[in-house]
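The complex appears here without one of its protein chains, the remainder shown in place.
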Amino acid sequence: MGVKLLLDKVHIEGIRYYDAYRKNGGYAAVEKALKTMSPELIVDEVKKSGLRGRGGAGFPTGLKWSFIAKPEGVPRHLVCNADESEPGTFKDRYLMEFLPHLLIEGLIISSFALGSNVTFIYIRGEYAWIPEILEQAIAEAKANGWLGKNILGTGFDCEIYVQRGAGAYICGEETALLESLEGKRGNPRIKPPFPAVKGLWDRPTVVNNVETLAAVVPVINMGGEAYAKIGVGRSTGTKLISACGNINKPGVYEIDMTISVEEFIYSETYCGGIAKGKRLKACIPGGSSVPILPANLLLKTAKGETRYMNYESLSDGGFATGSMLGSGGFIVLDEDQCVVRHTYTLARFYRHESCGQCSPCREGTLWMDKILKNIETGKGKKKDIDLLWDVQRRIEGNTICPLGDAAAWPVAAAIRHFRDEFEWHVDHPDECLKRNFGLAHYADPIEVVT
Amino acid sequence: MSEEKKLFKVTIDGITIEVEPGTTILNAARQIGGEVTPPAMCYYTKLKNSGGKCRTCLVEVAAGSAADPRPMPKLVASCRTTVMDGMVVKNTTSERVLDAREGVVEFLLINHPIDCPICDQAGECDLQDLSYVHGADASRFDFEKRTFVKHNLGPYIQLHMTRCIMCYRCVYVADQVTNKRVHGILERGDKAEIATYIEKALDNDFIGNVIDVCPVGALTDRTFRFKSRVWFTKPVKAHRDCSKCCGKVHAWFRGDEILRVTGRKDQWGEVEDWICNECRFEKKSIHDWVIEGPAEINRHSVISQGHYSGKVGTTKPNEPFSKVMKGRQPNLLMDIHSVSEVNPPELDLSALPGPAHSTDFPKRKDTGEEPLTISEKSKGRLG
Partner (left out) sequence: MEFTVERLQKVKEIVARYPDGKQKSALLPVLHLMQEQEGWLSVESMDYVASLLSLEPIEVYEVATFYTMYNLKPVGKYMFEVCRTGPCMINGSDEIIAYIGDKLGIQPGETTADGLFTLKTVECLGACGYAPMMQMGKHYKEHLTKEKVDAIIEECRRNAAMNN
């Protein structure tokens, strides 16, 4: 059984509310941090923990914090990224709904470490019922002296506000998020300058994911070194995985990054195997932007080694034969699923979510959507597959923000690993509308030792 | 502290130059000039925050600086990246750049109507120039092009949204040069458009400058009399005493008539100074202006390509096209006859007796409005 640091108390009755949360050890980390540690020490502790951003890119959090500029007399801000819109990802929602105080606790400590007196949670607009949960937790924390003026007599003031987006995946990109928070269209900014220097209202700003900030609580409670001992290599601590698709037990799981992909899919503790007794065909292990892997490359790396659920192992082999842990949105496709159709829905998604600022993304996502729709509905030609490849290739790396890459990668990986399926669509125009199509790349489930 | 400013050395396509710290790669390249200079469709020196969007100016940074000579992994937008001391940049000497740029041009064109034969901007269009040099030769876009609902922006300015490349320059002009912005970018992604949401005229004092900054024919001058092709007109430097603006303009003549008035553009196609609406739209009589002399058109556009130089007396480019392009032949934007229904083979533009009017081209049959341009025939070729 893996270690749990975030969801260990989620099943306690009433943990959503202050009393139960406090009784079960809540806010001890705030106490420890504010009373016994300096901001610098907290940053050091987070550095030692090896905690990496849980929003997708996996950038070391302590290092990111150490970059924040500290010009004289200019306020700094911490912004919590709760925009969670990457298809396959629904872990932050789970944390905020069921453990709001864990996030608030992490936010207080992180605000103290960064010197943010006004901290924002930017939450996707569709999660319309969650701001109330968070605001209640904030009010409870404030009533009990954890927020507001002169917290615990330290002289540190902090307010946390929740602000809703209004329907735009791109506002998860940190600079688009800041634009949106400033009341503008969610157009990503051109970097540099980076938010650490010029962020919200041109002030130094750090943007972190919900899960990252929640993980600061166990880091402080147990100490950075102890936290770093959990997990493996540079994948320290625990990670929330939101599993969905054709599995028996979709949901949010906390793993300690030492388990294998195979165990994660087939063990009863986690996904519980493929639904309806079918076979595993493919998986997108880290949210819709990361490359899809066929079953054989998912369970084992190209070198034939077991693949594990962590940053390094999932990306083993690069994009040629590997993928990424990304945001932890784990999408499983069974043998009857059509990769072309699935890829088409993703291309349509990225087209819909492009802000439209830069030409390769604005025009390229439109083009990919149209070509894929043609192929999927039996109107494609062989040359369209090569064209699709060429279009994604010329989007990737040439755009303002990584949404262009995020749109290109799934298409590239689908063609790379499932080209035969694309060709089948082209060759069988009548049939491809009639049934879902799973052709190649089956891997029979291998026995799992529990 | 020493008073002397240290200059940064930067090498672009093998040519080294010293520039002030804070200079962008693009502006450093412009100081060198010629082929080394990346094309820029959205950056505009006089507009704060412009640039970074069109991605035509992407270059490769082969060495970041003398202190840290590592290459940058991605191509960078030269208009928004400042030089470092010892930086080594590759523009036309980089295969990656040429390929990416060809891609960008293709992206910009897939939804562009390529209605050059009826576009007022033809001959002075940055997109047309760009696709001459960097474009692929055939369209691979097998779909219907994007269309927009038509918006009326009032008596001065005509908007053809289908031609817009979303450079945002006109939005920055309204923000930074006029006292009130009524147009902006609506919707997002491929649906994004320039519009006012509810019908409003663009008519405040300096708004006419959006026409000059627009790199394509999306915003044009409705008062442009007779709708002459630009290459039939002759730009002349002129000025007048204006209480609102510098009053220094280019007046575009045909015979003794002023067909339109624009700001004076430099060799990069940027205006030297903003001009007011009155000078631009209201002063079309030769008596309004003091004429200084012929304006130099120093770009590789069709205005200066020599087709018509004999007739209208514009300056011929110093070097032949092939030399500028180091022996490569220009990739022709298109064989107009093969793509255009409005410009059938029997219609020879240069043989028209006077300025070509849009009435010289067949009208669209259904609406009697804009002529149809791209058709089945065009599938094989794009510009």
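Per-chain numbering from 1; labels A and B assigned in written order.
Throughout what follows, a residue touches a chain if its C-beta (ideal position, glycine included) is under 8 Å from a C-beta of that chain, and two chains touch if they have at least 3 such contacts.
Please read these numbers as outputs of a predicted model, since none were measured by experiment.
Participant: Consider the whole complex, including the chain that is not shown, and state which of B:30, B:80 or B:188 touches that chain.
Facilitator: Final answer for the missing-chain contact: B:188.
Participant: Who touches the missing chain here, A:169, A:227, A:308 or A:367?
Facilitator: Of the listed residues, the one touching the omitted chain is A:169.
Participant: Among the options A:26, A:250, A:286 or A:360, which residue touches the chain absent from this view?
Facilitator: A:250
Participant: Can you work out which residue in A:52, A:101, A:307 or A:342 touches the chain that's missing from view?
Facilitator: A:342
Participant: Could you please point out the chain A residues that touch the chain left off the display?
Facilitator: Against the missing chain, chain A presents residues 75, 84-90, 93, 118, 124-129, 159, 161, 163-169, 180-186, 201, 242-246, 250-252, 288, 329, 331, 333, 337, 341-342, 345-346, 348-349, 352-353, 355.
Participant: Residue by residue, what part of chain B touches the chain that was omitted?
Facilitator: Per the touch rule, chain B residues meeting the hidden chain are 180-188, 196-198.
Going forward, only the chains that are shown with their structure count from here on.
Participant: So how far apart, in whole Å, are chain A and chain B when each is placed at the average of its C-alpha atoms?
Facilitator: Each chain's C-alpha centroid was found; their separation is 41 Å.
Participant: Residue numbers of chain A touching chain B in their complex, please.
Facilitator: On the chain A side, the touching residues are 168, 185-186, 190, 351-360, 362-367, 370, 387, 394-395, 397-400.
Participant: In their shared complex, at which residues does chain B touch chain A?
Facilitator: 51-56, 58, 74-75, 77, 80, 99-100, 103-104, 106-108, 110-111, 140-141, 143, 146, 165-166, 168, 185, 187-192
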